[in-house]
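Omission of a single protein chain aside, the complex is shown with its protein chains in their original locations.
Chains: A and B, in written order; residue numbering restarts at 1 for each.
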Amino acid sequence: MAYALQQLINGVSLGMIYGLIAIGYTMVYGIIGMINFAHGDIFMVGAFLSLIGLLLITSGGMLDGTAAIILVLALSMVFTALYGWTVERVAYRPLRGSFRLAPLISAIGMSIVLQNYVQVAQGARVKPIEPVVQGGFTLMRDGSFAVQLSTMQILIITTTLAILAIFTWLVTRTPLGRAMRACEQDRRMASLLGIDTDRTISVTFVIGASLAAVAGTMYLLRYGVIDFYIGFLVGVKAFTAAVLGGIGSLPGAVLGGLLIGLIETFWSAYFSVQYKDVAAFSILILTLVFMPTGLLGRAEVEKV
Amino acid sequence: MAPILTVENLTMRFGGLTAVRDVSFAAAPGAITAVIGPNGAGKTTMFNCITGFYRPTSGSLTLRHEGREVALHRLAGHRIARAGVARTFQNVRLFAGMTALENLLVAQHRTLMAATGFGIGAVLGLSGYHAAEQAAIGRATAWLEACGLIDRADDPAGSLPYGAQRRLEIARAMCTEPALLCLDEPAAGLNPRESLALGELLRAIRDGKAAEGAAPCSILLIEHDMGVVMGISDHIVVLDHGSKIADGPPAAIRADDKVIAAYLGEGDEDEEGAA
């Protein structure tokens, strides 16, 4: 029981990271109907920028604790957003309205570029850091097993929820959000109505990338080690989360992320760690085959 | 003579919406039967049930052909075509990147596939396939001539003008050698001269005179343009709001009060039918 509770806590904090990345997939898919294959690598760039920010701030010894983390988060979000914007501008915008496969190949190419760019710029070695946020609570004891809720996990969960609240407000209650939803429904009509669709799409990428940056920061702080290759697997899992929750749905992305995080954690805890990724991919396949609209997605009726 | 197609108590619901409600009618063999009705009357939905793209909620569809009875509502999509029902689409669906001739050869996939020994014989170059392909090209040529498209045989279907695309789609459907040809708004987007030529083509198809070696073929068409329908149909079924309101020869339909009311009283035209 205590063991299961511990897994629940671990699963939720992992799921939050997936959820944050999944939002980027879901928003981009909703608005331009393509899988932004490079999004996982944007997350990886976000993690690296957080690492650089963290080293910059702590080495100066200027700040520590909460202020440092908030500053790292902000820096990482801004610079990662710039990467998201650039990727869209360089690799996707010239292909808008082109054949469907062209943007997909371009996205795969961009994913390769980002991975190898970071490898060239920052080196291929894994980057370990000292734990930044330490401490936590013992929730309960069951014999020798103690259920831990670390400060880091609390931080992940609260930060994610706060940022989700802000972005949900942004997407549902502001003119910007209305423009995004209009583009999602019918891009041509939206542009006829005077919405700058290019700008709206750029904003979508910027938002997606900054959320991925938050996920990157959290990943770095939680696991304390990153390398240039983390984007692929985490990206695929986050995409699975987006599909599981119903592509196009923001709450669905978070819900899907939580589910994937929980399944992965429980699978590793009770079955086999080696096959945890097989479990994730199997869920992806099963979801797409049997429930292609996901948990909170809308069904599409084919017109003849 | 027994009807070629019998529709009995056909009902189709989408969630809470009933697009077709308890419709029954019969289409006579060797005749052109038209289903008409204002926009949203449920014509296309019924059409999609007959051609196997929707599975009806209830009711039955029976095709009688060459002494066999086939329950269409039980068949999978591609088996309906094999049973002898060919169709065209409201928004023309040709294989745009393939030539007109290739389009007509794809339509003869089944006979050709059997001749190839399901792919294996043809790869090895067995002689039986060559003869079958020549016969298929012959049939395709005959239909291209019948539709006035022989000069465009080697042009991609997507580059043909709209009227020619409609005719090519009919030729493609006829190349499956159907017993019943179903046309979804065949006159939509045609100019008056093209409409007239279409009427003639349909009559020739019905009588088996359109192309060399073609058998007579019954036709079921849906249309909301009354003018086209009245000129060529032998029998008309009128739908409104998903239900049948009249059924008879053109002259009787023209005089029917309910039909006139349905077409003139189009104040509720924007009702929520599945088009």
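We take it that a residue touches a chain if its C-beta (ideal position, glycine included) is under 8 Å from a C-beta of that chain, and two chains touch if they have at least 3 such contacts.
In this text, contacts and distances are computed from a predicted model.
Per the UniProt record, the absent chain's protein name among "Tryptophan synthase alpha chain", "EF-P lysine aminoacylase GenX", "NADH-quinone oxidoreductase subunit J" or "High-affinity branched-chain amino acid ABC transporter permease LivM" is "High-affinity branched-chain amino acid ABC transporter permease LivM".
Here the missing chain is touched by one residue of A:14, A:27 or A:49, and it is A:49.
Although one chain is not drawn, the whole complex shows that of B:70, B:101 or B:198 it is B:101 that touches it. Residues of chain A in contact with the chain left out of this view: 29, 33-35, 45, 48-49, 51-53, 55-56, 59, 75, 79, 82-83, 86, 90-91, 94-95, 98-106, 108-113, 115-125, 127-130, 232, 236, 239-240, 243, 274-275, 277-278, 281-282, 284-285, 288-289, 292, 302, 304. Within the complete assembly, residues 51-53, 77-82, 86-87, 89, 93-99, 101-103, 105-110, 112-113, 116, 119, 122-123, 125, 129, 137, 141, 150, 153-156, 158-159, 172-173, 176 of chain B touch the chain that is not shown.
In the analysis below, only the chains that are shown with their structure count from here on.
Centres computed as Cα averages put chain A at a distance of 50 Å from chain B.
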